[in-house]
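Got a structure for you, questions after.
Removed: one protein chain of the complex. Kept in place: all other protein chains.
So, chain A:
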Amino acid sequence: MPVPPLPPAIEVVGLHKRFGDQTVLDGLDLVVPAGTVTALLGPNGAGKTTTVSILATLLAADGGTARVLGHDVATDPQAVRGLIGVTGQLSAVDPLLTVTENLRLMADLFHLPRAEGRRRVAELVERFGLGEVARRRGQLLSGGTTRKLDLAMTLVAGPRVVFLDEPTTGLDPRARHDLWDQVRVLVADGVSVLLTTQYLDEADRLADAVGVLHGGRLVAHDTPAGLKAAHAAGSLDDVFLALTAPVPSADAA
């Protein structure tokens, strides 16, 4: 019997979202094939976090459809929640719990059996190099370590699709490289990733595809090399600047 093909990790068609009379998403189309990394770029306020929020079942769209591994986020959010992991723009670490306790909390909330939960937490502590701070409280961790723990918490239940909203903002170069390595490990495990970022070199190094969000839709969607070639640009910076000249609708109140 032939194995049916995997549905795309993410499939967004004609997505609309308004806040009051401000249109943030205006017919967004986006496909992230399973097992790949797509980077979503765009100026501040372009709607990157809004897109992630809709896909992560946090926010309802006003129109269009969004599917995660074939499950519609609007009609079957519970199935989507069982498949995704989200590292938001805000840190989601409990400041009063230790590193291990934060990880255990996630294992418990995903109903992992006790032994499996313990094993999984130990594995992640090891993989993210958190051994030395395992008994330290969240509030006492450095920014880079908090971010690592944040991502580790996202991975406790083994999500198949991971959303990373500006995962390396504010990190020093070493911490950023460490985080990139972790994303590569994920992809090697077959996990699909949608990440938003303001760092264009991050997209360049990590992503199979780059989408540039501007004026409520993708104004470009290609491989990093393809984008640079199409715009005869040396870096994604130049592509970004060429594609995202201010439009009146973007942040006008």
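Throughout what follows, a residue touches a chain if its C-beta (ideal position, glycine included) is under 8 Å from a C-beta of that chain, and two chains touch if they have at least 3 such contacts; residues count from 1.
To be clear about the criterion, contacts and distances are computed from a predicted model.
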Quiz prompt | Omitted chain (choose from "Cytochrome P450", "Transport permease protein", "Carbon-monoxide dehydrogenase large subunit" or "Tryptophan synthase beta chain") - UniProt protein name | solution = "Transport permease protein"
Exercise. Return the single residue from A:40, A:86, A:164 or A:183 that touches the missing chain.
Key: A:86
Exercise. May I ask which residue of A:101, A:178 or A:238 touches the chain that does not appear here?
Key: A:101
Self-check item: Of A:28, A:69 or A:103, the residue in touch with the unshown chain
Solution: A:69
Self-check item: Footprint left on chain A by the chain that the document does not show
Solution: 2, 4-8, 49-50, 53, 56-60, 69-71, 78-86, 88-94, 96-97, 101, 105-106, 108-111, 137, 150, 153-154, 157-158, 160
